[in-house]
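Quick notes on the structure that follows.
Note that one protein chain of the assembly has been removed; the remaining protein chains are unaltered in position.
Here the chain labels run A, B and C in written order, and each chain numbers its own residues starting at 1.
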């Protein structure tokens, strides 16, 4: 094995990706706890307490649901549970993940519409309002909050007001935004919001978190197409959180231990404080990127997510070459684009434990250094870091 | 909180259940490792290496599949992937889990048959042969190896020879037997065998393991009903183990770390040695149960699984009262029955780290003591432990 | 490597020794926390909080001292710090550890006396009173609370009253008793009591805990022989616990993390509850030993420590053969005797996490089985376990 291969195969020194992310030390301690039998009354009580702690963290009135698979499970289960052949679905697409979600909605819907914008843009609430005015038959609207492959953040609260006024069900994928982005779920008014512990909560990937409104429960219960007795069922888990009820199947005990510790960390630090450091880290990163003469992917800084910075690849720079060099020389691993954004941008995650501004400095140094080498241009890393530090200093 | 409640809510001192089971210390150390980005080349190489290590542990020629959910996912995915409306399915039922699997097979099959035996019995290979002779149209046969709610072990190798001679696909649920029971997968000849790390391998519950034959892959690939782009898809993961290929979605990184350590433990100790201590533990347990004047659930000791001992509840003994007293007074948690076996038996698991004969002694003492109190009869705990110890001494 | 060697080199399945003991899971989780810089204000505050938590656990008025080495350090440091050439020392010897402590006291004292009893007996308070009446010049009395190599427990409270009436300083080695034995340190009135986290508190061996009276501090401060600027100094650490003060040298950060978790466990369960399960475990063990026809080392059950059961070796049984067989066949590791008690007894620890009565059953089974083989006699293991279980049932 030569040195280049060895460096590639060494674990990253700094995992600054959009997920899986680094876990908080408290989370890694908790995941190594002894694994209890799921019907040990100690675990039944613990599971109930964790779900209620999650409710507190979500700041919602209904009891949330944990599904035993990483958030794609929650997203697929939401589509399968809520959409019936009677439904007219509007899918809002500002990126790869929003578009992908259509693949799960469309075959299940009676009819299917989309509003699409460029993948460096976000959905305009006015366009949604206009569409719904023109299509009173729409029964369900779906949106991706933070379309991770673009690093852009849709205005889910404003769109939520429009959808609520219209009366349709509102499904939100907030997997990589919740717990890192300031948000008020009451104001958003989602009927089903899917998120997970493996992004801004700093836990490993293996669970889905669902906030479900009473209206969404009613829809699922009356939807004959909604999965039951299946890994894809949300209904099966509705009452499973109560310590006197059985589980549909064995929950992922170690991951529940980890989630509980992640929630303690989040509530202990305080959601507002957590959101603030995500925002500051992103602001520092963006200031640095611009100061180094690189371009953000997002059409405007205002629509870039506090949990991710997507940087345009300069012409001629191959994303794999860039990320390989960043790992080999600096020990820094960042995320690639996906599908339409692949090889057009790279992404630096600001999530959970890495949402600290000094990680922006680490990312800027590695990104700037590797860009300089691959482009042969002078990249002013110093200017980048100085700009980031100015943001930190406030 | 009174003392009784406190004892119920305290974690078990001895978790001697049929799963989730205690994890090996090496597994708990490994699950707390830093979580890598799934596209870090270090993780891609690690995932591939773990799958190949799993192949070695399974002693099979094809590359196995890991699905990212506890074994019910593997079981549901197998039914969904293999069964098409053209199929004539024979489900072999000797217990609750075998019967339950029919619920997933039947709606997907063109036609559906079952051979059923009493739940304290196992399937007779001759009966299968006779049925298949009479029904040459059968295309798929399914069986549960160790029907955990009964603690009985079906002769999957003998039945496999019958099925292979017939030419049908052969689906085996060996979730709670594999890695604890002596078996030769080549001789079994399953086309799809589902198991998991959370039983005899001593890992947490969160992953499925699938051994898939070339014939089963071919069937899935030509089955239009087989899930694709879904949590339930096996096909999506067929080539995902190769380090140069993408994952369908984020694998459960921490659980993969745990699985890898569980495989090292298993291969390091040696499968034959691991099977032997499962067998000795079960033999000690059964000798003790009989010596205390209690009855085994299994019609004959020869069909009881080395990984679980199911004990009949004497008339008048409530299973919850029994298990609650065992936990409160002795710190021992065991498993209840399920469905038809609920409140008719209790079960002591011998799986992974608890497959050591001294845990049989622990279980016998707690079981005997609690039975004595609840029945008001003299139970000769001493005779039970002495009989168990005699087995250990050999 | 043959199978016998492999079994010997495998880690014990049940470590039922007198220390190092198994650690509580909470302790092992805590010891893996990130290691902080000792002058990080976060650590300074944590260290202070841990010392004050320790004070609460000790139920004393003065602030205790943590020394950075396992309890032999505390014991040597106590001798070095308190004894001056002007002192007349009375060492009370009922076992190997009491006798050994004389080796540290004698060379430092002006004159040195001992009261010695047989090693299966304990010190009689009346004998101490008589000696002190006859020797008014005695300035310091030392005693080992639980002389571990004999498993016997001296009446330190009654002797403390005698010593206090006399006016001498009172030094108590309670390393393997504190936190497992009911005791009231105010009533004991020790001027310096040495203990450690590595016995009944269920932590690893690496720290000493010292409860120091104001009178003992005064003696050390005026004793020119007391070590200063040394690993052996207690004085160096007197004020180090305050977060605004420097440490004499780097404390063992990971072990402090572990100690803190051990204290949480102890205070959370409640000292009285912890003592009760140590007592019940020991009672169950002794009932079982006697029922199997084996003999306790202690002259009377009343003087046996709740934290250890010492069992006499029958004639012709070699202790190494016995312990080797117990490990190889049963996975159980127990302690040997030491010095005068070596090869005359073996010891089963009841400390911290293993102070649960079912571990007595485990120990009895392994001990009885191995004894039966080595003596060729019938050992009624059943009677032993039944007697133990009767104690548990109460």
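Going forward, a residue touches a chain if its C-beta (ideal position, glycine included) is under 8 Å from a C-beta of that chain, and two chains touch if they have at least 3 such contacts.
What you are looking at is a predicted structure, and each value in this text was computed from that prediction instead of being measured.
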In the full complex, displayed partners of the excluded chain: A, B, C
Residue of C:72, C:88, C:127 or C:276 in touch with the missing chain, whole complex considered: C:72
Per the touch definition above, residue among C:333, C:370 or C:383 touching the missing chain: C:333
Positions on chain C where the hidden chain makes contact: 8-12, 15, 17, 19-23, 28-29, 31-42, 45, 68-70, 72-73, 76-77, 103-104, 198, 204-206, 229-232, 249-255, 258, 327, 333, 335-336
For chain B, residues in touch with the removed chain: 25, 28-30, 32-34
Residues from chain A at the interface with the omitted partner, ascending: 13-14, 32, 329-332, 356-358, 361-362, 365-366, 368-369, 372-373, 380-386, 388-389, 392-393
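Heads up, the rule we're going with is that only the chains that are shown with their structure count from here on.
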Overall pattern in which the protein chains touch one another (line/ring/star/complete/other): complete
Per-chain Cα centre nearest the global Cα centre, belonging to chain: B
Between chain B and chain C, centroid-to-centroid distance (C-alpha), Å: 44
Junction residues of chain B, two or more chains touched: 32
